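Missing here: one protein chain of the complex. Every other protein chain is in place.
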Amino acid sequence: MKWLPVAFLVALAVYPLVFTQPFPQHVVIMALLFAALGTAWNILGGLAGQVSFGHALYFGVGAYTTAWFYKAFGLSALVTWPVALAISTLAAVAVGLPTFRLRGHYFVLASVFIMQAVYIVVSNWGALGAAIGLELPVHRPTGALDALWHLQFHLSKLPFYYGALALFVATLAAFEWIRRSRLGLLFVALREEEDAARSLGVDTMRHKLLALIVSAAFTTLCGMFYAQYVLYVEPVSTTSLTISVEIAFIAIFGGVGLLWGPTLGAFVIIPLTELLRAYLSGHIGLGLSGTRGSGIMATLNYLAAGGGGQVDILLYGLLIVLIARFQPRGVLGFFRKLD
Amino acid sequence: MPALLEVRGLTRRFGGVFANHDVSFDVAEGSIVGLIGPNGAGKTTVFNLITGFLAPDLGEVRFEGRDITGKRPDVLSRRGIARTFQILRPFPRLTVEENVMVGPIARGESMSAARSRAHRCLELVGIAHKAGDLARGLSTGQRKRLEMARAMATEPRLLLLDEITGGVDQPSIPALIALVGKLRDEGATLLVIEHNMRVIMELAEKVVFLHLGKKVAEGPPQEIARHPKVVELYLGSQHA
Partner (left out) sequence: MIYAQVLVDGLIVGLMFALVAMGLSLIYGVMNIVNFAHGEFMMLAMYLCYFLWVGLGLDPIASAPIAAAVMFGFGVILYRLLARYLLGASMIAQMFATFGLLLFFQALANFLWKADARTIGDNWSTGLLNLGGLYFNGPEMVAAAGALVTALALFWFLNRTETGLCLQATAEDPQVASLMGINTDRMYALAWGLSAATIGVAGALASTYLAITPLVGANWALPAFVAVAIGGFGSITGAFWGGIIIGLVQTAGGFFTSPSYKLLFVYLLFLVVVLVRPHGLMGKR
């Protein structure tokens, strides 16, 4: 079984060379993005055991910072990533300090409320485009280097594909490295029995903050990628509760706390929703812009406009309920006796 | 020379009830002090107040001559105060060895240094053979030993043991008593909450008796065992 992850990664590397149509490539790009998002979430939720339903906040930070700077100064994420990460870290500390003192339901709901508050601000802030959002200007690159500088690739999806793959692998590597490290052991200890950990000398507040900062950073990177890829950010598809829950659900669906759990979740759920949406909308092929959002959010938007009758949300909701009811440990729980 | 631990006037209310009311006593370095009293007497509350899990309404706690009242549990752990919990809390999905490594790692030791220290502590308490097993698979007696090993791995100067013989069958108790003695020999000063009077008699140099949150008596075990209030309230139908 050990060869399975390697085979999977090789398959991913080779995939776009075999499937050269834009839509199949897009589906896997989104799956990779959400796998990275889920894995980033897993650092805080799986390892450190702090369940956040407000992670869309950091995704939005990445997306909006990138969009705003590009629109204002023509500087792509290649240049502005430090700013995004700085804001993300500040946000993480600002959220963590008051909320990590809370336990149980209070903490989870606090993460929701804070995110909703940010959502309200973002959807009313003129400079960020309010409810309509920001469109990143399309730039026709004059050459390969120019394309790289602007992170706009129109001839092929391959650069985005391998960018997403790199992001995915980096997030996996970060998760695994932390898990095996001394930090990871302390995270798990505070997850399992917080008071016992404290009595043994673990500064649980500091460690929770650390976990959140790392988790938020990778989530923000994903947000930056998203903005450059879709070239359109708006509140509902980036900073909403549904995105937060989708990220958390993908992480948990596959098996929380396990390295490959979120990946499994993403590669099951995202293709499902993308394909369903394509089927219902009757055409296949999504351009770089004009796709409002991704995954569940895109489907919601599309269907809110009247298409398809929301059957797939119905099924998604049903799926969540059934999983929670019958196998709360996630799909990988079927394969492992001990997690 | 001040005692290692000085508790002065500890008072803590919950709603209208005084869990602890003006509790004061000393724990001399190198000694074993027993803390006894019927259920609800406030013994675990004293532990929580000493170790920073609760802040007292009144009173203070001094350790090694310095005021530690209300300091955070993890800070106190690094200062040398360790405790076990009455309701055992192993880290269920970590191995036995990893459980004991948490303390040393939190104090900055490397993985390998922490691992060897963990093994020493596991051998001390006698469950080294279980090092690789998940903690949640242990029996009650083994869990108690794990609690002690975990605490010992933080190299405490003061160790607070909460009901270490609770739920343990009679034949296993002498071994536990011997273990506690070994902990003292390793250099720890012990404050022990116990229901089992036999353990107290064999181990403690001094006993503090609590009832309804107040200190009722304090002295050598033989004296306390004969104290009329103690006999009336606590020993009653128990055999010593």
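In this document, chain identifiers A and B correspond to the written order of the chains, with residue numbering beginning at 1 in each.
Methods note: a residue touches a chain if its C-beta (ideal position, glycine included) is under 8 Å from a C-beta of that chain, and two chains touch if they have at least 3 such contacts.
Treat the numbers as computed from the prediction; the structure is a model and nothing was measured.
**Q** Please identify which of the visible chains the hidden chain touches across the whole complex.
**A** Across the whole assembly, the hidden chain touches A.
**Q** If the hidden chain were put back, which of A:10, A:78 or A:102 would touch it?
**A** From the options A:10, A:78 or A:102, the contact with the absent chain belongs to A:102.
**Q** May I ask which residue of A:9, A:272 or A:320 touches the chain that does not appear here?
**A** A:320
**Q** Among A:21, A:124, A:156 or A:181, which one touches the chain that has been omitted from the display?
**A** A:124
**Q** Quick one: which of A:28, A:47, A:67 or A:114 touches the chain that's been left out?
**A** Among A:28, A:47, A:67 or A:114, only A:114 touches the chain that is not shown.
**Q** Could you please point out the chain A residues that touch the chain left off the display?
**A** 51, 53, 98-99, 101-106, 108-110, 112-114, 116-117, 120-121, 123-124, 245, 248-249, 252, 256, 303-304, 306, 309-311, 313-314, 316-325, 328
Following the convention adopted for this analysis, only the chains that are shown with their structure count from here on.
**Q** Taking each chain's centre as its mean C-alpha position, how far apart are chain A and chain B in Å?
**A** 45
**Q** Sort out for me which residues of chain A touch chain B in the complex.
**A** So the residues of chain A in touch with chain B come to 182, 185-186, 188-189, 192-193, 195-204, 338-339.
**Q** List the residues on chain B that touch chain A in their complex, please.
**A** The touching residues are 51, 53, 72-74, 77-78, 82-83, 85, 89-94, 98, 101-103, 105-107, 110-111, 114, 134, 150-151, 153-154.
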